[in-house]
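What you see is the complex with one protein chain gone and the rest in place.
Up next, chain A:
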Amino acid sequence: MSWEIHVDRARCAGSGLCLAQVPAVFDQSEDDGKVLLNTPAPEPALAAAVRTAAGRCPSGAITLHETGPDAGGV
């Protein structure tokens, strides 16, 4: 199943937690300290790590969405 990551930069508290956990996927802007996405659709092997990062995000700024034919939000 394919899936995609969304980050809500307005919500992001700039904790840096996500990029400390999954640097391949998340980055942090030098300008405002908020989250940046390196890729919205990383390789499936990273799914578990991204899910954990989303759960630990203190501002609920990271969400995962399925992009398959009959996709719903996760």
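Following the convention adopted for this analysis, a contact is a pair of C-beta atoms (placed from the backbone, for glycine too) under 8 Å apart; a residue touches a chain by one contact, two chains touch by 3 or more; residues count from 1.
Here, contacts and distances are computed from a predicted model.
Q: What is the protein name, per UniProt, of the chain that does not appear here: "Transketolase family protein", "Fe(3+)-transporting ATPase", "ABC transporter ATP-binding protein" or "Cytochrome P450"?
A: "Cytochrome P450"
Q: For the chain that's not shown, point to the residue among A:Leu17, A:Leu37 or A:Leu64 touching it.
A: Candidates A:Leu17, A:Leu37 or A:Leu64; residue touching the omitted chain: A:Leu17.
Q: Since one chain has been left out of the picture, which residues of chain A touch it in the full complex?
A: Per the touch rule, chain A residues meeting the hidden chain are 13-17, 19-20, 28-34, 55-56, 58-60.
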